[in-house]
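Complex shown without one protein chain; remaining protein chains in place.
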Amino acid sequence: MTSAVSQLSVRDLLRSFGGIIAVNNISFDLAAGHITGLIGPNGAGKTTVFNLLAGSLVPDSGTVQFEGQPINGLSASTIARRGIARCFQSATVFRNVTVREHIVRAGYLKAIGRPVDLLRRRRLADHKKAARDRAEELLDFLDLRHAADRDAATLAYGHQKILGVGMALATQPRLLLADEPAAGLNPVETTEMTELLRRVRYDRGIDILLVEHDLRLVMKLCDRIIALNAGAVIADGPPDVVRNDEAFITAYLGADHAS
Amino acid sequence: MKFSLPSILAVTLALATPLNAETLKIGVVAPQTGPGAAWGMALDAGARIAANQVNEKGGLKVGDKTYQVDVITYDDQYKAAETVTAVNRLMHQDGVRFIIGPLGAASLLAAKPITERSQTLMLSNTYTVKALENTQYVFRVLPTSREFVPPFVAWLKQNRPALKRVALLAPNDETGWDSQSVQDAAYKANGFDVVAKELFERKQTDFRAILTKLLASNPDNIELDTTPPSIAGPIIRQARELGYKGQFTKFGGVNVAEIVDAAGKENTEGFLGYLGADPNSKEWEWLEAQYAKIHKNRMGDFTFFFYDATKFLLEAIAKTGTVTDTTVVRDAIEKASPFDTLIGKSFWGGKETYGVNRQLYTPSFLVEIKDGKGTVIQKLEPKK
Amino acid sequence: MIRRWSFVFSVATLIGYLLIPLLINQIFYTHLAILIGIHAILAVSVYLMLKIGQLSLAQAGFMGIGAYASALLTRDAGVPFELAFFLAGAIPALIAGVVGPLLMRTKGVHFVLLTFAFGEVIVLIFVEWTSLFGGNNGISAIPPASILGLQLIAPSSFLILTAILLSIILLCCHVAFAGDLGVVVEGLERNEALQSSLGVNALAYRCLIFSGSAFIAGLSGSLYAHYLSFISPEAFGFWTTVNALILNVIGGAQFLMGPFLGALLLAPLPEIFREWVHYQRVLYGVALLLLMRGLPQGFLGLILSRLGGRGNR
Partner (left out) sequence: MLVQTLVIAATSSAYMMLLALGFTLIFGLMRIVNFAHGEFVMLGAYAVYVLTVPCGLNYFVAIPLAGLFAGLCGVVAERLIFRPFLGDELGAMITSLALAIILQGAVMIVFTVDQLSVPRPISGVLHFGSIYLPNDQIFVAGSSFLVVIAFHFLVHHTRLGLALRAVAQDTEIARAYGMAPSVILPLAFGIGCVLAGLAGALTVPLYAVNPFMGEAALLKAFIVVVLGGLGSLPGAMIAAVILGTTDAVISVWFSATMATLVSFVLVVIILIVKPSGLWGRA
């Protein structure tokens, strides 16, 4: 599975909370050009891995490299500026602000990532202009133009999650970390979300690493799956391979299902 | 809208007083709530008792007019900013020219610049040396450690020759700092060994650690100085429980009942302290009866000073015939020295220490506690 | 529409605040107005922290640092008031900037308690470091404020200074929050994790706000010192911050004008209760409780909900 240049390279990542090891010496590489699913039962350490990659948590040991540069230990905002975006469950941050403006703001916030950036007015104006143009294009891409001028808080839940993806895209990432993109969605919305993520990968060329409980979605969407249990990788490979992996079945469905 | 309510109140108040008589307003600024309220209420009561006395006799004759004396009390919660508010209100809203108070160094030092500018006369009480500094219109109407400690320590030297090693204990604030340095000087001047000096925080309740340290220096007298009486009791008991067998003195404000209650009768046997007035005198009995009409808490010796202060202020106003010219009234008060008070012969002094003769010198009373009862064993006349 | 009216309302309140005492021309009201202004400025510094969803109990400590800095610089070092006033803001801001990255790693109640302890440490240092700060004796004979050689001894002139400074501070905050900083700050309060994932250094911005709030608290301290001409440590304790917090809650903690309005509304309260001095505390407590129950959004929240606006400022 590894290509010559790996986009994201995780080595011996370890993190514990008060003596409980949540992520135990995990290593894996993500090559450019994939949608990868990170799966595992509750408490397997998926979310912790995500938080470690996104900089919300600092690893106890181990390294993470993105495009050849180490990013472990950097702050969430720095990692975001390096080109890794994360989409959240709900993205309506601002009160009384339209969908369009949410995407615009997401597009230029990294230009005022530090307080000193507030003083560089010219640069900020350029970024704002670019963010505005990008937002128009994204509204079409996300199929949210019909709701562009609505207060984001009034959107249906499914659309809010799509807005979340859109805001992440507005930062122009090269890797998108999607945190349970289908959680809480009905079947129609799930299909829409699956389609959107596929287009993110194939139309825009952005790699995706996603955490998801809906195994059907993961099997359908991803071309590679990393299964975690108790903080360690127990299976890694294309969906067909992982689906039939004994360790994976044991962890997910219980020992009696393994044959 | 914001300012209308107080104005309405002011108008109502003005209407409530009889129209035919003139009123002379005396201000009182002191804490009426919060810690320190017990002292503040003594100020308030002292002024009111003196005013009532005059009013009952038909009012104060000033020149050809007769005035009803009206005491206006504002609570300053022992906070400097509130004192300035109260003083401003008295001077500018109520038109008051004479103020009894405030209590506490911070309050006086913050209020002084503005009262001085408008020549408002203040009969104050604070222990700070700076009270009478740079001022022409402040009297201190009670003796401080500087006045009463030297004669008390001299008496101790003469009458308790066995005592040699003294440990000093005082609260860590302006009052405590100042009084401790006075005590230190007085004891050393009389040939005592000052073996320990400690300050404590007023909020403290457990003194065993500080006492352990104090007792390690092996004192045979612990001087409690300006420690508030409510704290002095627990300190005495805790010291006894730590094995201390020596003498206790408190030359700085005593409330016998409070101390005996908190310390236990057996622990206070032989305790010597300073009192501003004799609790077994008929004057005390009379004042206490008056006090009970105003406040329901226990009266302390503080009330005497402010009753007397209000009295000689009113006398000076009557004598000079002016209710506005504070300079004339001030000079009259100064010139009346020496004069009689409820406590005894008193006079103004302090020129050597403070640069002006506006410090009150009065007799003070040495109280000894025997079997839980306080008896005045010596009346010490003031020395210049 | 609401936005324009609230601006007009704010300006009118400020002008009224300055002019009414000057027109009544009674020193007592001028004095009350000055205290209202000083408390309002401290309350604005608490408001800034509330704006990022944090409550700092160290604000009165910063006010104290400003007060002592200004007092000592003008009295002992001969620094002119204008410069000392600026330093009274800058020194606490610098201290907050230095300790900020340490303190601001905590949030919520932990931050509240940490700042409580930090504020106590500041006050205890004033008490303990007697050679510099005079301990419990405080610092007296602080020279009056003077602008360009003009001494502001008369209360009315000091009120003008206070009102102008209060207006400038409110205007600066308004302008800052109306712009890009406001976008970042709102995001910080509502969803900090998402904000960071969009590339915003949340810690740096939180420290900036902390520092800014210390700056403003320091300015209020300088005004306090030069107005009263005497300061001592107990004025800068924990209850002073709590009172500033109460002003925010009464006025409406989510509005920039909230703290100022709270100060205006609470100032007459002791005047009203003065006649029942011994019941004063109980009445004050009950009034506070009723306000909390009846007006959870503060007075401004009430007014704006009556006007039918959702009210963002």
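Here the chain labels run A, B and C in written order, and each chain numbers its own residues starting at 1.
Note that a residue touches a chain if its C-beta (ideal position, glycine included) is under 8 Å from a C-beta of that chain, and two chains touch if they have at least 3 such contacts.
Keep in mind the model is a prediction, meaning the values are calculated, not measured.
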{"item": "Chains in view that touch the one left out, judged over the entire complex", "value": "B, C"}
{"item": "Residue among B:Q204, B:S281, B:N357 or B:Q378 touching the omitted chain", "value": "B:Q204"}
{"item": "From B:V28, B:M41, B:V62 or B:L224, residue that would touch the chain that is not displayed", "value": "B:M41"}
{"item": "Chain not shown: contacting residue from C:P80, C:G179 or C:P296", "value": "C:P296"}
{"item": "Option from B:K213, B:K293 or B:K351 whose C-beta touches the chain left out", "value": "B:K213"}
{"item": "Residues of chain C (touch criterion as defined above) contacting the omitted chain", "value": "55, 102-103, 105-106, 108-110, 112-114, 116-118, 120-121, 124-125, 127-128, 242, 245-246, 249, 253, 278-286, 288-289, 292-293, 296"}
{"item": "Chain not shown, touching residues in chain B", "value": "33-35, 37-38, 41, 172, 198-201, 203-206, 208-210, 212-213, 216, 229-230, 233-234, 238, 241-243, 258, 261-262, 264, 295-298"}
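The working rule: only the chains that are shown with their structure count from here on.
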{"item": "Chain nearest the overall Cα centroid", "value": "C"}
{"item": "Where chain A and chain C are represented by their mean Cα positions, the distance between them in whole Å", "value": "42"}
{"item": "Inter-centroid spacing, chain B versus chain A (mean Cα positions, whole Å)", "value": "73"}
{"item": "Chain A-touching residues of chain C, taken from the complex the two chains share", "value": "180-181, 183-184, 186-187, 190-191, 193-205, 208, 310, 312"}
{"item": "Partner chain C, residues of chain B touching it in the complex", "value": "2-3, 5-6, 9, 32-34, 73-75, 79-81, 84-85, 88-89, 91-93, 105-106, 109-110, 113, 128, 130, 134, 172-174, 176-177"}
{"item": "Chain B-facing residues of chain C, complex", "value": "20, 24, 26-29, 31-32, 35, 127, 135-138, 140-141, 224, 228-232, 234-235, 264, 267-268, 271-272, 274-275, 277-278, 280-281"}
